[in-house]
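One chain of protein is taken out of this complex; the other chains stay put.
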Amino acid sequence: MRNELSIVLCGEAGQGIQTVENVLTRVLKLSGYHVFATKEYMSRVRGGCNSTSIRVSSKRLSAYVDRIDILVPLGKERTKHLNKRITKDTRILVEHEQIAVENKIYTNIAAVGVLSGVIGADKKVLSDYLSGYFSAKGAKTIEENQKAAGKGYELGINLASSGKFALKIDPDPKVKNEIMISGAEAIGLGALMGGCNFISAYPMTPSTGVFTFLAQNAAGLEIVSEQAEDEIAAINMAIGAWYAGARAMVTTSGGGYDLMQEGMSLAGMLETPVVVSLGMRPGPATGLPTRTEQGDLDLALYSGHGEFPRAIFAPGSLEQAVELSRRAFDTADKFQVPVFILSDQYLVDSYYNLPSIDIPKEPPKKYFIKTAKDYRRYELTENGLSPRGVPGFGEGLVAADSDEHDEEGHITEDLELRKRFVEKRMNKLKLLEEEALEPELIGEKNSRILIVGWGSNFGIIKEALSALGRNDISFLHFPQVYPLPKSTMGHLRLAKRVIAIENNARGQFAELIEKLTGIKITERILKYDGLPFSVEELVSRIKEKAGK
Amino acid sequence: MRNELSIVLCGEAGQGIQTVENVLTRVLKLSGYHVFATKEYMSRVRGGCNSTSIRVSSKRLSAYVDRIDILVPLGKERTKHLNKRITKDTRILVEHEQIAVENKIYTNIAAVGVLSGVIGADKKVLSDYLSGYFSAKGAKTIEENQKAAGKGYELGINLASSGKFALKIDPDPKVKNEIMISGAEAIGLGALMGGCNFISAYPMTPSTGVFTFLAQNAAGLEIVSEQAEDEIAAINMAIGAWYAGARAMVTTSGGGYDLMQEGMSLAGMLETPVVVSLGMRPGPATGLPTRTEQGDLDLALYSGHGEFPRAIFAPGSLEQAVELSRRAFDTADKFQVPVFILSDQYLVDSYYNLPSIDIPKEPPKKYFIKTAKDYRRYELTENGLSPRGVPGFGEGLVAADSDEHDEEGHITEDLELRKRFVEKRMNKLKLLEEEALEPELIGEKNSRILIVGWGSNFGIIKEALSALGRNDISFLHFPQVYPLPKSTMGHLRLAKRVIAIENNARGQFAELIEKLTGIKITERILKYDGLPFSVEELVSRIKEKAGK
Amino acid sequence: MNAEIKAFDMGPIDIAWCPGCGNFGILNVLKEAVAELNLAPENLMMVSGIGQAAKEPHYLKCNVFNGLHGRAVPPATAIKAANPGLTVIVDSGDGDMYGEGGNHFIHAIRRNPDITVIVHNNMVYGLTKGQASPTSRIGFKTPIQVEGVFEEPFNPLSVAIALDAPFVARAFAGDPEKTKEILKKAIQHRGFSLVDIFQPCVSFNKINTYQWFKDNTYYLEDAHDPQERSAAFRRAIEDEKLPLGIFYINEKRTIFEDKLAAYRKNKAPLFDRAVNYDKLSELINSRKR
Partner (left out) sequence: MNAEIKAFDMGPIDIAWCPGCGNFGILNVLKEAVAELNLAPENLMMVSGIGQAAKEPHYLKCNVFNGLHGRAVPPATAIKAANPGLTVIVDSGDGDMYGEGGNHFIHAIRRNPDITVIVHNNMVYGLTKGQASPTSRIGFKTPIQVEGVFEEPFNPLSVAIALDAPFVARAFAGDPEKTKEILKKAIQHRGFSLVDIFQPCVSFNKINTYQWFKDNTYYLEDAHDPQERSAAFRRAIEDEKLPLGIFYINEKRTIFEDKLAAYRKNKAPLFDRAVNYDKLSELINSRKR
């Protein structure tokens, strides 16, 4: 008896995958099942072939698997691009089509019913959920949908009891009251916790979700939300907003971020905080707009001309996405530097249930000061941090200048001062280093083989290792990829072999570690076809590399 | 008796330093002296304090020295910012002011006269040069200037014979017929030799000189020259031009280049060649617009989102500037990649005499083909290079696509193809590596200490080492900084100690070597105040590091 | 005639647009226009940015430069300058051209290369799923513009006329015949020609539908004199009902390629040229003095 199920919905864009996914995952969660879902889709609005993978389990889940237990084609059968994932054990479920044969529009809800039945979800939850979901459409629609779902449910129960699925997933009552959020929402919520009250952005997949989330909550949470004419405007607005005392963020992806780099450099020079939520997708250029990749670490790391410090967070889970996004605002404000939240399509489009999100007791700390009459924005201090004032708060004047400047913020050509200002700015990197987050070690401290990962691969690597069940392999995950904490070297030195796992073609994080620690990481497991690793793929590739 | 002289002209912007410099250096060269000149100036059009340093010698020169033998203040005395360079041996020359006392406008030319006299330049050359120089202004102006110069010359001769200068610089008759060009002109000439016939750019110091040089020669050499509305347009124009069979270049500096990065990534994806002449100045942001720095190596290296290969040349001399700029076009065309010519304010604003520039016997090789009806732009080949066609040449259609594409150049979502295309593109890095230029080793192959330098520091480090005269120190200069040739490792391994010298705050090239070779370079001599190293400064800093 | 249209046909390809999208109409009309103008696919150069509209060049037989979002015009200008023999058509969306690409739009009109710029104006960002575009009308609600657009819509026609663009027209994808005539004139016109085409987006713009455009547009009367700039402006800012047709023509503007010194003596496209070594030597030698 399996206590976990992998369901895949597939079909053309616009065929209603979204509805099935939304309703099914909520109904399952409300019935007490742990749910994980993620999607892959083409860069088009109708047609093509997309899919959503939903895992249902008695245990918490946070990783993508290749395995398909039940495949549900919606609309015209479009399973071709999933061929590699379909095995003899894959059950292609089409029974719902029979149910809605008179009225095709109920096909999708019938499928929800069948799947709910197969799993044994709470029938009342299903029916209640549907009445909420369709409430705007009137009683008749609700009723018809409930009818279709009900029929599907019966059929599902029958299928299950026929024993073909050999399935027993015990619900966990605690889950019912949990929340379910996506990576995009997690970043947005973290930003709100960090005090974000200004968002300027230009739409770009896969970053638009975070922007949309904040725009939707602009009225409720009193956020200034504005779609800029281009990414250049977006970043320059965000910097202006921070300068004036707001807490601003931009959301973008690689190509859009390219255009923001001069602004990044400006933030570096002005020592104005700024937060960039950078959602990665495969490049170069337009690349694969709706796919995933970890190809822009180097970009974030070295972007913007000239030399100035920055911090880069790369969440590996929704929990981390919330916490690191919150922290990004604090770090940016405290050190007056640009800070990245580096995510990718896989992370922002994945969602699962979480116990809840704790709101910190302390409100976000504001680091700026009320200025006195003789205020000097760039006062030289020991550690390089000058108290930051904002215009209109206090008696002082606040001058920020993109040229090399003096302590007052006025343009200068004093080259000795230049030297001191370079050192002032660069010194903040040391401060950032001191506060850098520790990597998370999973497994023994001095195992023979150490796997190094960063960002969104966290859950997948973790599950792969637990599937492998080997105690000679540990996993070190970096939620902050720059600067690295001092401890990094120690961790790596203890291992006989280090294997980097990254969703890009060069192993950019491995290269960064090599550069910062001098430790060579020649063993790399890389992927760059636009899809995330799957647990199974990692199991086999780690086996291959690590040997028996 | 010294056989070399360092003259510094200083004054406010707009006081005529340019005239003295132009006339004096030409007259000296035409008289057979080796001349090297470079300038430092403020970001303003009038006022402030600027200076030009001119070295005159019996031997070839190509480096900046701090020492001032003769300081010539023009206009109001503005020597303050040169205080550090003024010693008791510095002769402040003001005698020319006496000569032109009746008519101030001849002061500058009188100064040329005095200096020519002191050095012993050919008086006829001076007089002839002036008649050419002022030919547009009419006979009277010529005559007056010649008169002022003549008086100055006599005075100079007297000063010299008074023995105060203890100077004997023997002219070298060969020099008379040599050429004298600046770094900006060297890059421009190299580009022309490489077949450059399209320049699109947006003005930005210190890159404007190259653009201006090409614009000035647009009619003569039949170049399409266009000032774009912004840097984004400039790079996208250049890529379009290459696509259509032109050989295009953009010129820019860090901040402008930031804006070009999405275009860079486009070139990477389209596999369209493009050449970027990137003149570095101190950042971040506007920084010090008219100063020098080597702070944008990392920027060039990692710029543009996604992963794709590129090559970066960094000339260390005018000869290299010509040759590498020519080569940039060949490399770009051959490997269908973006190529950088990385220079800086110091390099582009320096000039000296060279024997000549050899025009290669073979015209630039064109790598594109005439297309057949069934032409496919991105045909998959063994080494990743697809024959490049241009629209309108042959029967085929040429499709270039910024999305991931198929062999025909049409947008695709075939993820297996994606993988092959990533590998196709990345494989070109290997080809580039195979043809990477060898670094130049000056000194013994296995000396105890190896100094590593790149780009514009070449001449300065070379002269500093020759001044030091130590045979335990060798110097390895990299004219190509990416990719590095295989031999790099070998060179570095042989040395007991490696010291990197760079004009930036982080030691970006040292970091690159560390990353690529795994060899740690902790000893670094860095400078980041906006000025180039001087020979004297390097002598003392190398001594300090290397010990006695 | 049909035979020629076939020359531009891609055969059975997968077109990534939604069924019913106004883009199909524009694609068909464009194929007909270039066929009727007797252009050869090898000589036709389609340039686009990124968006739904920007996919169009992949759907007809021609040379394709599908570049970056917002950046169709600069490469198109350069391609034309590198090889004036090509017929260069830019084909992009309203966000592409007037949003991200706004600066190139205005400066290309100043520069005036001989290219035709077709903008599929659906008043929305289609490919990124429904945010406002610069031409979205006030009150238009989207997932980002939750309370509706309040920014004044960008008026491409009035701005183009303000910039003294040589050919300024607006068409409607729902009227293929008239659109084709306008397109043909635009392509034939020497200089920068703008054709803004109202294009219903059936997926993300439920306000400005085929019916809405039918109800809210009309054609400029024959008496409208496109040579008259101020009159053209007055018509361009009409907002009760939106006029269609050719608003403005200025035959007097200098054309970019015509001003390039590179073509003064030599008419060959740049790919077909060699470096002039004599001139280059001369230049080098000039540095002896």
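Per-chain residue numbering starts at 1, and chain names A, B and C are given in the order in which the chains are listed.
Note that in this section a contact is a pair of C-beta atoms (placed from the backbone, for glycine too) under 8 Å apart; a residue touches a chain by one contact, two chains touch by 3 or more.
Keep in mind that what you see is a predicted model, and the values were worked out from it rather than measured.
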What are the shown chains in contact with the chain that isn't displayed? A, B, C
Quick one: say which of A:24, A:248 or A:311 touches the chain that got left out. A:248
Residue touching the undisplayed chain, where the options are A:229, A:463, A:511 or A:537: A:229
Touch assignment to the omitted chain, from A:402, A:488, A:504 or A:534, lands on A:402
Since one chain isn't shown, list which residues of subunit B touch it in the complete complex. 14, 42-48, 202-205, 208, 211-212, 215-216, 218-219, 225, 227, 229-230, 255, 285-286, 289
For subunit A, which positions touch the chain that isn't shown here? 26, 30, 129, 132, 177-181, 185, 189, 192-193, 195, 197-198, 200, 217-226, 228-230, 232-234, 236-241, 243-248, 262-263, 266, 270, 356-357, 359, 363-364, 366, 368, 390-403, 409-411
Across the whole complex, the chain not displayed is touched by subunit C residues 99-100, 102-103, 106-107, 109-112, 134, 147, 150-155, 158-159, 161-164, 229-230, 233-234, 236-237, 253-254, 259, 261
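Note that in this section only the chains that are shown with their structure count from here on.
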Pair of chains joined by more contacts [C-beta pairs], A-C or B-C: B-C
So, what's the distance in Å between the C-alpha centres of subunit C and subunit B? 40
Mind checking the centre-to-centre distance between subunit A and subunit C? Centres are C-alpha means, answer in whole Å. 37
Touching two or more other chains - residues of subunit B: 232, 262, 266, 270, 401-403
Subunit C touches at least 2 other chains through residues 16, 50, 68
